[in-house]
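Every protein chain except one is present and positioned as in the full complex.
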Amino acid sequence: MREMKNIHTAQVLRERAVQFLIYVAVLLISAVFIWILADLARGGIAHLSWEFLTESPRDAGRAGGIASILVSTLLILLVALLTAVPVAWTSAILLVEFVPADSPFGKTVRFSLHVLAGVPSIVFGLFGNAFFCIYLGLGFSILSGGLTLACMLLPILTSTAEAGLRAVPHAYRMSASALGMTHTAALVHLILPAAAPVLAAGLLLGIGRALAETAALLFTSGYVERMPDSLLDSGRALALHIFDLSMNVPGGDMPAYASALVLAGLLLCINITAMKFAHGLQRRKIMT
Amino acid sequence: MLTDKLLMGILRAGALMAALVMLLILIFLMHESWPALSTLSIGRFMTDASWHPLEGAYNLMPMLSGTLLASAGALLLAVPLGLASAIFIVFYAPPYPAAIYKRLIELLSGIPSVVFGFWGLTTLVPLINQWHPPGASLLAGIGVLALMILPTVTLTAYTALAAVPDELLRNAAALGLSRWGMVQGVAMPAARTGIAAGIILAAARALGETMAVLMVAGNVVQYPETLFDPVRTLAANIALETAYAMGDHRAVLFVSGLLLMLLVMALSGVAGLLEKRRHA
Partner (left out) sequence: MSLINNRLVVKTGMSKNFRYVLIHLFFLAIVVACVAQAQAQMPTKTASQRLVLTGSSTIAPLAGEIARRFESLHPGVRIDVQTGGSSRGIHDVRKGIAAIGMVSRALKPDEADLQAFTIAQDGISIIVHAGNPVITLSRKQIADIYTGRITHWNAAGGTDARITVVNKAEGRSTLELFLDYLQLKNSEIKPHVIIGDNAQGIKTVIGNPHAIGYVSIGAAEYEARRGAPVRLLSLGGVEASVENVRQGIFPLSRPLNLVTSSEPQGLVRRFIEFARSPQVHDLVRAQYFVPVNAD
């Protein structure tokens, strides 16, 4: 009896200790991150204004705004996602639903994606420059930048989508085939909606990575800060702008902080919409 | 049945494209580093006196050790903290704080590495400098890297843990397991694959991270003796010198890119092996 009690108190103690450690870790992380965000806000908020968002940069970015850079950034992101998402998600679906996990084909694709995830972004930049800009003749352009970024996003999007699809309970698939649904129907109506939140989370991770990228874009989408007319124009991405202002332009710190703040805000908006959308999709598809 | 076949075709095309991109990059790296690989013997990358490419010395080993140490340190910090964060969101936090904390982490996953580097350079490095000069050091590199990969670890672990079927958890609760017992005994094993994938993704990111490390780690090519010694990583080396390199120097930088890729291949191979052993 006493022994039982001892085990019980030991368990409670352990439970308390673990809870304590987890809360300490979370507080620590929050503190450091809020510190960084506060630093950003303090440095940038004074420089932020409506004009900053609607004007083009002047005097190497020290004056004026970031309108043209925002447009370029969004275009690059759009190109990257439109190319990478279909390829990544189809690969993930194939790997999970149609190919046994230990088949040579599955292994090869998975392995190459892991390796791709570890290529430093600057190597992607040099590759994009050699392949898209020069070999395919796209020149320094938003298209080259977006395609380069798409290569970079492939592993992130695929491996998160794969994890999401694998987590869909097996019962779903069994019930679907018991009901005589085709594989495609089961996928579209059941499995994909069930995995939607995870797909969305992966998408967000990818978008975050894409918006934050500098090195890969320096050699591909380029440095031109003019408002782009077409996808074949060169356009400077926001993260590259921040890098240039903080590392290359004396007196560029204030607009750099402000741009970083805008970037964070942009990301927050994208996150909230994507999450809302994913949850909506999940509910509607599975309920009806 | 026709739609199924069509779907298969589309899916295979997608996967093929993914593998093709990897092949293209590998070919590109090989092509660019060929001038160095064919004229210099591999041994020189390990036995040359130092890294002074303009004076014909191409030792990559100090930078390899710098890369490994910085990434390992960052993982050592970020993995426990990231897992704790994910467990906090899924199992411990009340709904509202959990949502806020998750949003905070999502936000951080998109902060450009430049901004982390910038913050490290103006805040973290002077702080370490007061403690033990010169401040720009392995420690600063580890700190900034850990901050950068923490969101990746947290978010992937979160999605994996959140996807654990409710029945499993309810069964565990019905068996009278404590909360931690449930997390440790049921949820973590069930989410193992997802968590491992996240950690590999984070490790790869740490190995390949350029800008932030470049700004805080001091970039001196040497074997660090303490945490306070400056180091240079392979990726930082590529970023620092590629823009100014010509001829052999440029080719050797591509060799270091290749080396980095091999490193990740090894990592991925080890992870696959571990997974296999678990299953067996």
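Order as written gives the chain letters A and B; numbering starts at 1 within each chain.
One rule holds for everything that comes next: contacts are C-beta pairs under 8 Å (C-beta built on N, C-alpha and C of every residue); 3 or more make two chains touch, one makes a residue touch a chain.
Model, not experiment: these values are computed from the prediction.
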Touching residue (missing chain; options B:Ala13, B:Leu26, B:Leu68 or B:Leu227): B:Ala13
Absent-chain contact - pick from A:Leu74, A:Val224 or A:Leu268: A:Val224
Absent-chain contact - pick from A:Lys107, A:Arg173 or A:His189: A:Arg173
Chain A residues that touch the omitted chain in the full complex: 59-61, 97-100, 103, 134, 136-140, 143, 170, 173-174, 176-177, 183, 218-219, 222-226, 231-232, 234, 244, 246-252
Touch residues of chain B, complete complex, unshown partner: 4-5, 8-10, 12-13, 16-17, 50, 52-55, 57, 121-122, 125-126, 129, 133-136, 214-215, 218-221, 230, 232, 239-246, 249-250
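We adopt the following convention: only the chains that are shown with their structure count from here on.
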Between chain B and chain A, distance of the C-alpha-averaged centres to the nearest whole Å: 15
Complex interface listing, chain A residues touching chain B: 11-12, 14-15, 18-19, 21-23, 25-26, 28-30, 32-34, 36-37, 39-40, 86-91, 93-95, 98, 105, 107-109, 111-124, 126-127, 130-131, 151, 154-156, 158-160, 162-164, 166-169, 182-185, 187, 197-198, 201-202, 204-205, 207-209, 211-215, 239, 242-243, 246-247, 256, 260, 263-264, 267-268, 271-272
Chain A-facing residues of chain B, complex: 1, 3-4, 7-8, 10-15, 17-19, 21-25, 28-29, 32, 80-81, 84-85, 87-88, 92-93, 101, 103-116, 118-119, 123, 147, 150-152, 155-156, 158-160, 162-165, 178-181, 193-194, 197-198, 200-201, 203-205, 207-211, 234-235, 238-239, 242, 254, 257, 260-261, 263-265, 267-269, 271-272
